[in-house]
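One protein chain omitted, others in place.
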Amino acid sequence: MQRAAWRDRVREVIFGVETRSGRAFDVLLLWMILLSVTAVLLESVASIQVAWGRELRWLEWVFTALFTVEYCLRLASVERPVRYATSFFGWVDLLAILPTYLSLLFPGAHSLLVIRALRLLRVFRVLKLVRYMGESTTLLQALRASRAKITVFLGAVMTLALILGTLVYLVEGSENGFTSIPRALYWAIVTMTTVGYGDVAPQTVPGQMLATIVMVLGYAIIAVPTGIVSAELTHAHDQPSDRLCASCGAGDHRSDAHFCRRCGGRM
Amino acid sequence: MQRAAWRDRVREVIFGVETRSGRAFDVLLLWMILLSVTAVLLESVASIQVAWGRELRWLEWVFTALFTVEYCLRLASVERPVRYATSFFGWVDLLAILPTYLSLLFPGAHSLLVIRALRLLRVFRVLKLVRYMGESTTLLQALRASRAKITVFLGAVMTLALILGTLVYLVEGSENGFTSIPRALYWAIVTMTTVGYGDVAPQTVPGQMLATIVMVLGYAIIAVPTGIVSAELTHAHDQPSDRLCASCGAGDHRSDAHFCRRCGGRM
Amino acid sequence: MQRAAWRDRVREVIFGVETRSGRAFDVLLLWMILLSVTAVLLESVASIQVAWGRELRWLEWVFTALFTVEYCLRLASVERPVRYATSFFGWVDLLAILPTYLSLLFPGAHSLLVIRALRLLRVFRVLKLVRYMGESTTLLQALRASRAKITVFLGAVMTLALILGTLVYLVEGSENGFTSIPRALYWAIVTMTTVGYGDVAPQTVPGQMLATIVMVLGYAIIAVPTGIVSAELTHAHDQPSDRLCASCGAGDHRSDAHFCRRCGGRM
Partner (left out) sequence: MQRAAWRDRVREVIFGVETRSGRAFDVLLLWMILLSVTAVLLESVASIQVAWGRELRWLEWVFTALFTVEYCLRLASVERPVRYATSFFGWVDLLAILPTYLSLLFPGAHSLLVIRALRLLRVFRVLKLVRYMGESTTLLQALRASRAKITVFLGAVMTLALILGTLVYLVEGSENGFTSIPRALYWAIVTMTTVGYGDVAPQTVPGQMLATIVMVLGYAIIAVPTGIVSAELTHAHDQPSDRLCASCGAGDHRSDAHFCRRCGGRM
């Protein structure tokens, strides 16, 4: 019984946000995640690596130890440990600590680069941040509702980019930087999304005319996903409830309405 | 009679999506189209062409044969073959197989480039994808409804790009890369659509001031088509009711209407 | 009287779009405007100027003569010639023919560039196109309604660009291309509007951090004018009429409603 009480207390602090200590833990964790990610970022800069490499490495082990304790506490206190471990955030929590331990097992010179790669996966630790934001629910619902429309839209954009990229590839040729269709497709996407690096750009007049079409299409097409999400969010705003009036059957009430807006009957 | 039954069965599988085999055929076709397009893309890369040219060419003939059989079955099983052959997807299906055959008829050295061009038309095969997406209907309706507004908008943008491009051409002159009005127009569109390659960019102070106007206009103007599509989709959302008036048959009523907006009959 | 009838007939054809001949005239004029603008564009290309300079110059005089006749007929047939001549399109019609005549009066070697500049003003002829588009009214109304909001928005963006540009100027200095505050302001606008030429770009780490803020701001800020126009157009869609029902006083009717949607009374 005492053990169960201890588990409940730990779960309340680690997973919950209702209690004072639960919120304090979340804020502390947030700052630790941000600090550890900053440490990984700084370590990748050559000049900082030379000057502060030892301190950063030491800091990394401290953070890894703390996150390991946290991961074990999560596993120990949760109702269904397996379900947590195989959930999205379970994997993220594990991947956030694993690379540092793996760097001990593979001390070879050649594998160093691979280890660095694995360590950088710890950046996924940032994903934890999402957990602390309640507002995201409404957004995600609107995005989920418009998922099918956005998939169709992205498919159409990709098809268009492929066809127009191929046409520009035929018109420009490899002497103007369009060495293959995949490269022309890369250019078409760079142009259509209005990024426009300028590392590949059409040089001939017909190529520039085609590029103009790609640009105007990309510029105008952005209206479509924006319109989809706008309509979805406006809809979510106007109709957050499916409640009908029991007296007159009128729907479309505000979510905070206590009485029917048409007949005045109690809802 | 048996022949008619065979035709019905083939049509059900190839054109229909209601039966299990019809859906399986569509998914299979989708993957084949994606694979064949990937093969065309890879063949255009010089290094891959050298190493895997024979295999890719062989693969291309397999896909062409399969798509030819499919095209013939479509022609044979459809109610009105001529109407299908002259429809949009009829042309797309034909253009998806023709270039490979044409490469046999013109084996000359000089025409090789032309043949390569024709073969690349097979990329249009991708357009078939659109057929498999049901969600596109709502989107297309909203786009069709706002077609006139978007045409006016694009016309106004083009006029503005032409006038501002000409002004920058006069201010900058050919020594700063603005060698002709068409080139200045190209720059204006690159800038207004916020692509911004940077291959042509104003160098003088008055030119940069004009460029600033072009940029801010292009940046603010995107609000217009987005607003058009948003309003159209929000509208489509709010009035999905297909209720028709029993008296006069008028549709398109507000969802909270009690009486027909045209004849006044109770709904 | 016969003269008045002749004037009415000419006005009907030139200004009106109700009659068959009126519409035919408008379409003819549209094509002539497009052709004459294309001629101006082509003449500015050096290679075409050398090969076809005489023909293009001849074509220009033909178009100028035709547009002059049109301008005189407009002046002669309209009710109030002065009001037409001083209206926006009156000035555009005049500016569309003037530069060609001015090129005769100033034949000196030095003034040639000036003449070329004046001739290019004929591009304004394109503005005539706007007249032939009926759809633009709704759009313009929505834009006019949101004019104040968009002015405030652009003012805020400019202020932000000025402050952030100055900060980057202080951080980067003239050795990294930020030679003056106006140049830094130009960079800030290029970045904030997401054009991103890349001719001026921050090189130091603090400069790049500031640039990141400018980019994210510019990227997020576009939501504001888009939202303004969307809301305005959605509003225009939903409430195109201020008509109230005489029986029950209900407003918010569709513009094509003949009967009140609530009480069924005739409107």
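To keep things simple, chains are lettered A, B and C as they appear, and every chain counts its residues starting from 1.
Here is the rule we go by: a contact is a pair of C-beta atoms (placed from the backbone, for glycine too) under 8 Å apart; a residue touches a chain by one contact, two chains touch by 3 or more.
Bear in mind the structure is a predicted one, so any value in this text is a computation, not a measurement.
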Candidates A:60, A:93, A:172 or A:232 - the one touching the absent chain: A:232
Residues on chain A facing the left-out chain by the touch rule are 37, 40-42, 44-46, 117, 120, 123-124, 126-127, 129-130, 133, 135-136, 138-139, 142-143, 150, 154, 157, 182, 186, 189-190, 192-199, 218, 222, 225-226, 228-230, 232-234, 236-238, 253-254, 256-266
Footprint left on chain B by the chain that the document does not show: 194-198, 226-227, 230, 234, 256
So that we can see where the missing chain sits, which residues of chain C does it touch? 148-149, 151-153, 155-156, 159, 162-163, 166, 169-170, 174, 179-182, 185, 191, 194-198, 201, 205, 208, 211-212, 215-216, 218-220, 222-224, 226-228, 230-232, 234-235, 238, 250, 252
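Here, only the chains that are shown with their structure count from here on.
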Heading the list of chain pairs by contact pairs is B-C
Whole-angstrom distance, CA centroid of chain B to CA centroid of chain C, is 28
What's the distance between the Cα centroids of chain A and chain C, rounded to whole Å? 40
So chain B residues touching two or more other chains come to 182, 194-198, 218, 222, 226, 228, 230, 232, 234, 238, 256
